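What follows is a single structure, written as structure tokens, with notes after it.
With one protein chain removed, the remaining protein chains of the complex are shown where they sit.
Now for subunit A:
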Amino acid sequence: MKRKGYSLLFAAVLVWTVVLSGCSGGSEAGNESGSEKMIQFMHLWPAGSSKHHNMIVKDIIEQFESKHPGVHVEVEVLENEQYKNKMKILSSSNQLPDVGFTWAAGYLNPFVEGKLFAPLDDVLDDGLKDEFVSGTTEAYEVDGQTYGLPLELNIAPIYYNKKIFKENNLEVPETYKEFKNVVKTLESEGVTPIALGNKDRWTGSLWYMYLADRLGGPKMLNKAIDRSGSFEDSAFVSAADEIQKLVKANAFNKGFNGLSNDEAKSQFLNEKAAMYLMGTWELPNFTTNEEIPQEFRDNVGYFKFPTVEGGKSDINSWVGGPGVGLFVAQNSKVKDESKEFAEFFVEKWGDQAVTKAGVIPATKVDTGEVELPQLYIDILDDLNQSSNLTLFADVQMSSSVAETHLNLIQSLFGNEVQPKDFAKRHEEALQKE
């Protein structure tokens, strides 16, 4: 009897140990072991889905560690959406990693307001600023201070399948009228003209942004968002109207509102759709990615979003912007090392990004000096000629307006909102800010 009692006691002690050790496990990780300093670094390029990016990051970290003995970089990798979720959760408990990825403008603002990111102007003034393409670091500015070092620069062309175009005797459209003819021809031939995954919503926003740009001119959207203009401008309404006309003409794949961007992309990759409007981050898939058949990659071309007759914008105005950038946490215990790491990262990244991972970096690239697939050279040259770069709408807007915008985009494509109401509800959301 008594012995049984002891063994029960013993079991209880065991349970307690497990509970207590579970509680203390978290706090040990943050400590510095001995004299070694640890920089926690979080990024969103897992080896599985972004192999080349991941390799460059590893390489940069190795270089950095060998140059800075006694500093260790601890890496955590998450996939895009998970990364965003984790950032939100970590920031609400004020436990951001020392260095991590952020997006520009609207995404950045709440972090800056919450004083979670450190200003990086001292790093930029060190001569680093001249290395960036103009207009890229500005997207990370809040009240005159820069809080992120951009790594990517993306623009969104319309990719098309040359084979499908040839089979249907189609030319690359330069005006919107020609573009609508292309859509009509493809549709009547039973080919899905455009692949669109609008469950993600920002994908549809790209189409809307281009139409608004081509109709109402390059600065209209920026002005509406910074409140020096209005979203009830007639060009916003007619752009919305054009979207619904495209939908009615069956320009997009069936059920686009329920499909993710990846699902839509696979339709384009499998030659089930002729066109796909997406950022230049997809270029590797159309040039160097060995996992995609060579035959398909050779068939991909791109064209600029066509101009609209009577519109106020030229064909060299792009929708795009810097993608991810690096931030340094304000309450980092190893802030100096972290800043040094961020600077080192940006410089090394610029050297390798476009040649190895096919990412157009926010730092300047000399096309004469690097060996690249033709599609890249063309895009980089077009980028040099660009007349305007409009930052992605959902990035420009604050998160609650962006949410309204994205939901309205889905309803617009789904034909559930009238173009007039679409513009009006944007205006209301922006006014409330």
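Just so it is clear, contacts are C-beta pairs under 8 Å (C-beta built on N, C-alpha and C of every residue); 3 or more make two chains touch, one makes a residue touch a chain; residues count from 1.
In this text, contacts and distances are computed from a predicted model.
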### Message
Not counting the visible chains, the remaining one has a UniProt entry; which protein name from "TetR/AcrR family transcriptional regulator", "RNA polymerase, sigma subunit, ECF family", "Tryptophan halogenase" or "ABC transporter permease" does it give?
### Response
"ABC transporter permease"
### Message
Touching the hidden chain in the complete assembly: which of A:S49, A:Q63 or A:N94 does that?
### Response
A:N94
### Selected from A:S49, A:Q63, A:N85 or A:Q431 as touching the chain missing from the view
A:N85
### Task
May I ask which residue of A:E36, A:E113 or A:D226 touches the chain that does not appear here?
A:E113
### Task
Return the single residue from A:N257, A:T288, A:S332 or A:T363 that touches the missing chain.
A:N257
### Of A:E36, A:E76, A:D336 or A:E416, the one touching the omitted chain in the full complex
A:E416
### Query
Considering the entire assembly, which residues of subunit A contact the chain that has been omitted?
1, 4-5, 8-9, 12, 15-16, 19, 85, 88, 91-92, 94, 110-111, 113-116, 198-199, 201, 253-259, 263, 399-400, 403, 407-408, 410-411, 414, 416
